[in-house]
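Omission of a single protein chain aside, the complex is shown with its protein chains in their original locations.
Entry: chain A
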Amino acid sequence: MEMIQIVGLGLMATVLILVIREQKPMFAFLLAAFTGLFIFLFMIGKIEAVITVLEGLADRSGIPTIYLKTILKIIGIAYIAEFGAQIVRDAGQESIASKIEFAGKVLILVMAIPIISVIIETVLGLLPAGG
């Protein structure tokens, strides 16, 4: 039962953070960051299994691997950006958090451009000549 472990961990860490925040807010912030990292690392092993299955499916259906790679990269960027932004937001730096999210969006857009261009080429190929 991983879920119970995660919830217990979160509750325990929250109580500890509440205790420490009175004395040293710096340590409370680091403890919050550590707990977040811990839960993320705990879960990333599960994601790995899902991605292995996805790769197998893509191999069998003959989808070019570049598409799957791009999508996985986008998912990775989204996770990292969200994580970093939330930790920074916890520390009270709302503006830096929005910039991190903005950078994540731009990078995702850059990654997606090859796929978008392929889609547009396909659509143009479907149109009748001279259209």
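One rule holds for everything that comes next: a contact is a pair of C-beta atoms (placed from the backbone, for glycine too) under 8 Å apart; a residue touches a chain by one contact, two chains touch by 3 or more; residues count from 1.
Here, contacts and distances are computed from a predicted model.
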From the names "Aspartyl/glutamyl-tRNA(Asn/Gln) amidotransferase subunit B", "ABC transporter permease", "ABC-type Fe3+ transport system, substrate-binding protein" or "Stage III sporulation protein AC", which one matches the UniProt record for the unseen chain?
"Stage III sporulation protein AC"
Given A:Leu57, A:Ile75 or A:Val106, the one touching the chain that is not displayed
A:Ile75
For the chain that's not shown, point to the residue among A:Leu30, A:Ala58, A:Ala91 or A:Ile115 touching it.
A:Leu30
Against the hidden chain, chain A presents residues 9, 12-13, 16-17, 19-20, 23-24, 26-28, 30-31, 33-35, 37-38, 40-42, 44-45, 47-48, 51, 69, 72-73, 75-77, 79-80
